[in-house]
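Structure in structure tokens, see below.
With one protein chain removed, the remaining protein chains of the complex are shown where they sit.
Entry: chain A
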Amino acid sequence: MKCLLIASESAEVLFHWSDREYRQNIQEKYGVSQEEGEGLPAFEDILSTLFAPIIISCSTLEDSYTSFTTENNHIYVLHQFDECLYIAVNGDGEEKEDDLRRKLYVLKKMVEVMFGMVTLSGNLLRRELRPQDTEQRARLWKYLQSLLETYSLLRENDQSFLVEAVERLIHPQLCELCIEFLERRLVQQLNSSVERAGEEVLHAFVLVHTKLLAFYSSRNASILSPSDLLALIVMAQNMYPSNVDLDDMSPEDTESTSGSGPENFYTPEPSPSSRSSSSSGKAGRGETPVFEFVDPEIQMAEDSLHTLEINPPDPASPRRVFLEVSHKDGPFPMMPHSMYCLSLWPGITLVLLTKISSSALAISVYKYLEEFDKLEKRLHEGHGGPASARSPLNMQDIRSKMDKFIKSLEPHDLQYAQLQNVWAEFKSRAFSRGGSGFNKDLIPWCKNMKTQLCGIYRQCFLTGSLSADVTHRLSAGLQERAQAMVREKLVDWKDFLLVKSKRNITMDFPGLVHFICVDRATGQMIAPSLNITERTTSELGKGPVAKYIKNKVWALVRTTRRYLQKGYSTVTLRDGDFYFCYFLWFENETGYKLQPVEIPVLPDDSPPIGMLAYDYYNRLLRYCSKSHKGENVKCYELLTVHLGVIPTEIILQHCRQLASKLWEPSRNPLLWRQTRLRHSSKGQGQMLFTPLEPQRRGQIPGLGFILLNKHWDVQKAFRTGQRLEVVQTP
């Protein structure tokens, strides 16, 4: 009994997803009020009819609804993102209010990754999310629906999506090997090939299921944020699902993915979730060791309502994704990239992210959008225009830049002409003598300009991105070669990696049942696996006990988030036979524990605490840095589950040991305290290097550390013999 929908203010359904129970429920509700004999209208129209009173009421009330709970515990969560109202419903008790809110935010994030700045214009987004062409609409919705289902499955089963941090495979040698290969062989070769068609590989990473084996960013690339990386993992998982659920299947089912058995397409039992059937097909396809690109669209399971046959688009076409880029002028959200997702073996995937040739345009569009947004706000507030001395907006400057920008565009399509017209109109109203000048009358024109800019952006980066635009992408042959290269490199490690991904880390504390450690500065987590299936055992054993503990861990994370939201950074709970601890603390680079700051108390309907849809920790770190000026603040979290009979002192001792041990380099280099590189003007690095304890300073090997941000430069510098200045942070 789950449902999720996006509606416009006029109660038009822009997207919906629901499971079979909910669909039946809604159809029955609707059927009762309808005449006999008439066929049911499209499901989205039924939803629109039934939800209309809620949607319309939302825009009537000044203080908007955030949730409803009924006596039979149906939960409705609502959130207005700009002009779109998102509603999530649960009627089976499996999700709580915060889960639903998180789902809304994740959907929003996915929409942003897919549509970029088009989301900034309500009008354009509406058209984008609900294409006129029903076939196109069905295809798009199915893709989004399967993304949502993939996300939900990951959130319910994968600890890294529970805490929203990336999990690394802990094997330093292999990581190093792999990263070196990505850098020296793969990316270098790709970027020097003529077949890359103007694209440049910025990031390359290898995923083993959802865990990261190696991540390489090219020198020109900016940091890939944890939020974006997590979103990309969801997309990769959606394309090549690692069978989290496979373990639950019967033995003959799994053979097709075991890697040794004959290719064996199985048919799972029909289930309301369309994912299982799609995963089987993909798993089977992934078997064939030759290059094969499977577009996600054709993998989408049949929906009971829409059974359209979709022509598979060109399999070699990448997916357009919009990711945040940090530039020297600051961060730019939603910059266009192409994502190539190449399956190496079932469960192991190579992902390439490329910069597309015209991406500079996106930065300009974003800058102008911001300018017009600022102007609009000022006009709303009733401030004067550029004439007033207080105005920080230099409209004349913007004017000339904008003129140049428009000239630089290719003047051959309709969108261009529209932008030019609107800009001309804007100028005549704003700058000319006869115009109204900078007052409230200009607001609609500001809006119009923004819409036009979004339109240009859409024109450049969205239309055609999904179609077979062969000229602007890595050629199929090049992709095939890349895939073959990595395959060859990793072939001996393949089975090891798949096993390793299930047994990443073990622990040796008597009485400790489970733990999760998260480094929030880098968005990485580490935890013993929690596979709870009949046939595989984890550190927790198997069967109902493991399932019980898993549920407890999931509940604990929800609970601690609730407390964190209200400003509590330490929580211990005695619950049933278990004792749970949660700690969040800050350190500087040297590992010194920083004085705690009062963590802001947030309202109940604030964005979910996590990193995927909304980077709460990034904001927390920035907030904390304010009171620790000049320090590179780190934030760590530790969750533990102990048996309740263990004395509290011992439990705390364990927690303390875990907190320090897990970040010891020998144990887990991936979580090694990050070194930080500051680019000096000569392009040479100045390294601020401070390991855990001063005496360990000599130990930093640099090599093999695969870091998610600029820090990769350090190791690269080491290897290339670049001079690095080691400076102790004050």
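The definition used in the following text is that contacts are C-beta pairs under 8 Å (C-beta built on N, C-alpha and C of every residue); 3 or more make two chains touch, one makes a residue touch a chain; residues count from 1.
Throughout what follows, contacts and distances are computed from a predicted model.
Missing chain, UniProt protein name, picked from "CCZ1/INTU/HSP4 first Longin domain-containing protein", "Aminotransferase class I/classII large domain-containing protein", "Symplekin" or "AP complex subunit sigma": "CCZ1/INTU/HSP4 first Longin domain-containing protein". Contact with the undisplayed chain is limited, among A:Thr70, A:Gln132 or A:Asn220, to A:Thr70. Within the complete assembly, A:Pro603 is the residue of A:Gly330, A:Pro603 or A:Gly630 that touches the hidden chain. As for the chain not pictured, it touches chain A at residues 26, 29, 50-51, 53-54, 57, 60-61, 63-72, 74, 76, 89, 91, 555, 559, 562-563, 566-576, 581, 583-586, 593-599, 603-605, 638, 648-649, 652-653, 655-656, 658-659.
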